[in-house]
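For this depiction, one protein chain was excluded, whereas all remaining protein chains were kept in their positions.
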Amino acid sequence: MDPQPTGEIPRSPEVKPLVAFHDVSKWYGNVIGLNKLTLRIPPGVTGLLGPNGAGKSTLLQLATGQLYPSQGSVEVLGQKVWNNSSLNRQIGLCPEQDAFYEWMTGWDFVYTSARLAGMCRSDARDAAARTLESVGMTKARDRVVRGYSKGMRQRTKMAQSLVHDPQVLFLDEPLTGTDPVARRDLMDIIQRLAERGKSVLVSSHVLHEVQSLTSRIVLLNHGRLVAEGHVREIRDLIDKHAHQIVLVCDNYRKLAGRIIHWDDVEGVRILAGQSGLLVETRAPDAFYGRLPELSLSGDTPIREVYSDDDNLEAVFKYLVNK
Amino acid sequence: MLFRFESVTKTYGAVTALNNLTLAVPEGAVGLLGPNGSGKTTMIRSLLGLIPVDRGSGEILGLDFRHRQLDIRRQVGFAPEDECLFPRVVGVEFVGYAGELVGMLPKDAMQRAHEVLDYVGLGEARYRKVESYSTGMKQRLKLASAIVHDPRLLILDEPTNGMDPAGRDEIIELARDLSHNKGMSLLFSSHLLPDVEAVCDHVVVLGAGRLLTQGSIQEMKQEHNRWFEVRLKDDLAPYARRLAALGCSTECRDDLLRVQIPPERSTSVLWEVAAEQRKQIRYLRPQRSTLEEIFLKAVEEP
Partner (left out) sequence: MPIFDQGYQHWSGQLSGHAWRWLAITRHGVRTGMKIRIMRLFLFLAWMPALALVFTLCIWGLLERKSDLMAPIMQFLSFMRPEILADPRHYRVEIWTIAYDLFLMVELRVAMVLILLVGPNLISQDLRFNALPLYFSRPLRRIDYFLGKLGVIAVFLAMVIMAPALLGYFLGLLFSLDITILRDTFPLLLSTLAYGLLVSLSAGLLVLALSSLSRNTRYVILFWLGIWFVTGITSQMLQEVSREQRRHTVYADIARHQPAMMPRSSDPFEQMRRQREWQREWDRAEQKLQAADAAASKTDWRPLISYTGNLSRLGQQLLGTTKAWRVVIVLMPADQRESFLYDYTGPQYPWYWSAIVLAALFGCSAWILNRRVKSLDRLK
């Protein structure tokens, strides 16, 4: 891998970052939480990934002003976060912990959150009604939180983070315990927010969910920034692991014979069950370029083409599990 | 036949958890899906004989679950969803205790506990107290205590909930191995559909206490008639326009193109246009429904 030194990841200058970390380090006694993290998060959805203990919760707590960095500075919307209560009006947080006032109803909870954010009574009422409608909790909003299922609690948590229409949204494991129906609804909401120009940072362990939301990711491990950017770009930069591309063709052995002559092909494995080949190559661009000709000439028409490891799971595995 | 329900109904006051449920599930690795409140938990509990049902009958592994509860639980292992490990107990002691509770003699239980802990991959950690375990290790310990008595059926309730990707892979690997290679039937209840796909061959979908659909995953994901999904390296629009001009129906969404090839043409038309426009086809597969689509379709049917 050809790692970039941290702090110099190329960014397109027009996109103004909504969340910016400058050389941030945080330790608790001797234990390191984050180590010299420099990061800029633009508008849109960004996934925050990393194994347990990588520093994701520390990052979220620093970004929302709950912790003060031991070194460096954290800025959101151009202002320092620490001790900046007016900035909280622009920030929404959906935490991982499940800590409600169990005696409140859903409506109470969201309405009070809106009022706490500084909205006047009528605005808060409208906003609460609207947000609860968008998360699908209108029917159950007058029931006490104690009687809610896990999915309903997650929806209410999400509602409370959105009700004051923040510019920046931090979501920590927002979809745990939700069934696929609720998951689809919540993912729709997140995507709509991103389309309106908000910045959403989603921290999650469930890679396929992050993948369906966005291709921009930030990957942490042991408190350090491992990778940042679009999944495909990152994949291209990982030299250590050759790209694995699957070709399905009826005449697969003949096809194998043809491509084994190419220089950039490092390995061909027969997948008899699928009647196809698993090709390993370090120059995917050149390889894909030659495929149409390969398919049309000779009698080896290619029925299917897909890359086995051009996805988030593969990237995660390659970068984290050393 | 793994288990069978016949017109089973169970109500809790005003709420009907199971509504005239009838289904028959074959042996093997079975996934149990359903939205919240669909009766999955109630179904699992009635399978284990933990709750009495109001009406109906059924059997699991050939035993009637209304009468032979103790025999059923000898042959079934259950790993519950919530954390169930109590503190100040060492890993191997915990698994041994779980075995003794099934009726194993203490010596057998201890021998078997070590064997099973080897299998799930808890090496030296088994001699440490369970409070010091990470989430992944705790899940594996739970799994170990569920299989210590070598059950014929293993029921896993949300085993990968809240785990990081490495841990999740381990559990999926273990579940797959047990159900496919070691002859143990598996009932895998989860909301994470890719996990269910990775482990199970057969799937049962419940909704509002009834059976919505069931079947083998492969069969349910049939190919859509001559529809293909295509992704290119660069801009899709000119490519799509050319294909439309040649008579194919096209649908574009983000970077995904769905094409239906008319009967008089073959898939080579995709390659021809690509060669013509010097595009790289990076993804070409016949369209098949994902498990998520199957699920959402089943749930939203009136």
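Just so it is clear, A and B label the chains in written order, and each chain counts residues from 1 on its own.
Following the convention adopted for this analysis, a contact is a pair of C-beta atoms (placed from the backbone, for glycine too) under 8 Å apart; a residue touches a chain by one contact, two chains touch by 3 or more.
Not measured: the values here are computed from a predicted model.
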| item | value |
| --- | --- |
| Displayed partners of the chain not shown (whole complex) | B |
| Touch with the omitted chain, as defined above, among B:87, B:123 or B:263 | B:87 |
| Among B:40, B:126 or B:149, the residue in touch with the chain that has been omitted | B:149 |
| Omitted-chain contact residue, chosen from B:27, B:108, B:201 or B:255 | B:108 |
| Absent-chain contact - pick from B:26, B:52 or B:262 | B:52 |
| Touch list for subunit B against the chain that is not drawn | 12, 15, 17, 45, 48, 50-52, 69-71, 73-74, 76, 78, 80, 82-89, 97-98, 100-106, 108, 112, 115-116, 118-119, 145, 147, 149-150, 177-178, 181-183 |
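One rule holds for everything that comes next: only the chains that are shown with their structure count from here on.
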| item | value |
| --- | --- |
| Subunit A to subunit B touching residues, read off their complex | 51-52, 149-152, 173, 176-184, 205-208, 285, 288-289, 291-293, 295-296, 301-307, 310, 313, 316-317, 320-321 |
| Residue ranges of subunit B touching subunit A (in the complex, touch as defined) | 33-37, 134-136, 161-168, 191-194, 233, 266-268, 271-272, 274-275, 279-286, 292, 295-296, 299 |
